[in-house]
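Of the protein chains in this complex, one is absent; all others appear in place.
Let's turn to subunit A:
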Amino acid sequence: MTSVVEVEDLAKRYGDRTALDGVSFTIERGETFALLGPNGAGKSTTIEILEGYRRRSGGTARVLGVDPGTAGVDWKARIGIVLQSSTEAGTATVREMLAHVASFFPSPRPVDETLEAVGLTDDARTRIRALSGGRRRRLDVALGIVGRPELLFLDEPTTGFDPEARRRFWDLVTRLKHEGTTILLTTHYLDEAAELSDRVAVIASGRLLDIGPVDGIGSPEARIPIVRWRDGDGLHEVRTGEPATLVARLVESAGREPRDVEIRRPSLEEVYLRLIEDGGGA
């Protein structure tokens, strides 16, 4: 199996400022890979280098086996891009725009099917400039997937979505995964990354802090389960590798059910925040 994305020692400098330094990762075919990190960490710089929009200052990058810095239209026909923001205020309708962009691709997804997939069927005849922010975003997603890309770039795709729209979007990404689409995602919603991705990479200040499966990143200590309960002395919180044993002991010593008992595995968000905190000092 060949890797869809191979990045080795990627660097990007703007004058004296280093935006990316020594970032390496690979994304396998069919994988959903999330790039996480605070604002200004270098996520968008990385994704835009891989999309072919920016030139790298150092290192190597291969996307679908081609250097994105010099790739041509055949390569572009195999990728789909959902940019972080779009501001075009078009007079075209949603359907016209989608049909037009679909015509650029060799074997596009049918327009109606694409509209249905992103939930824009009712807005097919709406002018783009009249769409609300969230619906515009859905159109961006539709334009990204209409070419049936092998590799889909999603740069903060659900910004401005209401919770229901986000759920629908997650279902859509899951369907694309089942179709075999490889996905590179950046997001600020850690629950989204946890829900959708097979692996995540965390970058901060242009450096890769960690990379691995969603339940495998961060230090082992950061992932130790937390047990919480309440008694006469107030709220207790203990981290232990054997939470069930601890709860059993609590029941035994108190002789009854402890109040507000809760066993929780640290969420990706908690692991992530700790990584950023530790990594930021380094």
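Here is the rule we go by: contacts are C-beta pairs under 8 Å (C-beta built on N, C-alpha and C of every residue); 3 or more make two chains touch, one makes a residue touch a chain; residues count from 1.
Definition applied: contacts and distances are computed from a predicted model.
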item: Missing subunit (named according to UniProt) among the choices "Dimethyl sulfoxide reductase subunit A", "Chaperone protein TorD", "Transport permease protein" or "Metal-dependent hydrolase"; value: "Transport permease protein"
item: Contact partner of the left-out chain, one of A:Thr2, A:Thr60 or A:Ser103; value: A:Ser103
item: Touch with the omitted chain, as defined above, among A:Leu10, A:Val23, A:Ala41 or A:Leu83; value: A:Leu83
item: For subunit A, the residues touching the chain missing from this view; value: 14-15, 51-55, 72-77, 79, 81, 83, 85-92, 100-101, 103-106, 143, 147
